[in-house]
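Contents: one structure, followed by commentary.
All protein chains of the complex are present and in place, except for one that has been dropped.
Now for subunit A:
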């Protein structure tokens, strides 16, 4: 019946990177914020199932960006334990059920590992390994593209669900991952739960994805389904939030301030917010010929 369509199988791979930073989520929880990790994962599960429901060929992966590790939550590397993986009792589609149960078990093991470590751990950094998770996602996409049978095309995108703050020390890795994604035609979307992320804004702008900082945490699922469920190709046909202006300012090397106009070393491209005669990165000496001083003319009084 549908001969033409079946000739070309188009599958869409959605990789969700979930920021599972326990410190950030824990602080939220203590602050009695309605936005909890479990709620977020529930929303994510609904989105994932919806994505799988859109087309039978759609694929899904979920990666947790934790503080010390980035790991796949779905599909999990460990074989499903038979005691946990049981057939749904309410007649739910098996795949949906497996997504939900795998997400939960994997997350639980992740958090429990943290809990076990908590006693002999001094102060855990509150950064999430977002760049690492993105690289894992890109590798996974690459693998699936290679495995993709002839005649089938795979479009992949990454959705980042992020709560914690940007991590400046990962800057270079992060940007490298973003440019790789751009080169691989992988769209990066970002759904921000808390404070704005300049890096993700840039990432979305570069790869052509959507960046959204959600105003109401309670309605997370609505945002996800409304904005992030549609494929990037079909987004142009919809009335979605417009793209925001992205702040591409660079940070100076001396104070790490964002500057609009600065001094750039012509040798090593270091950026400074104020002029210094010697570049502190590569020790180049600069001779700047400033504007010549105007010779003051003495006006003779008649």
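Note that in this section contacts are C-beta pairs under 8 Å (C-beta built on N, C-alpha and C of every residue); 3 or more make two chains touch, one makes a residue touch a chain; residues count from 1.
Just so we're on the same page, contacts and distances are computed from a predicted model.
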From "2P domain potassium channel Talk-1", "Vacuolar-sorting protein SNF8", "General transcription factor IIH subunit 1" or "DNA replication complex GINS protein PSF1", the hidden chain's UniProt protein name: "General transcription factor IIH subunit 1"
Residue among A:166, A:189 or A:205 touching the omitted chain: A:166
Hidden partner chain, touching residue among A:9, A:69 or A:111: A:111
Of A:140, A:223 or A:263, the residue in touch with the unshown chain: A:223
Contacting the left-out chain in the complete assembly, out of A:150, A:239 or A:261: A:239
Where the missing chain touches subunit A, by residue: 22-31, 33, 36-39, 42-43, 45-46, 104, 107-108, 111-112, 114-115, 118, 121, 123-124, 126, 165-172, 174-175, 194-196, 198-199, 212, 215-216, 218-223, 226-227, 239-242, 249-251, 253, 256-258, 267-268, 270, 280-283, 294, 299, 301
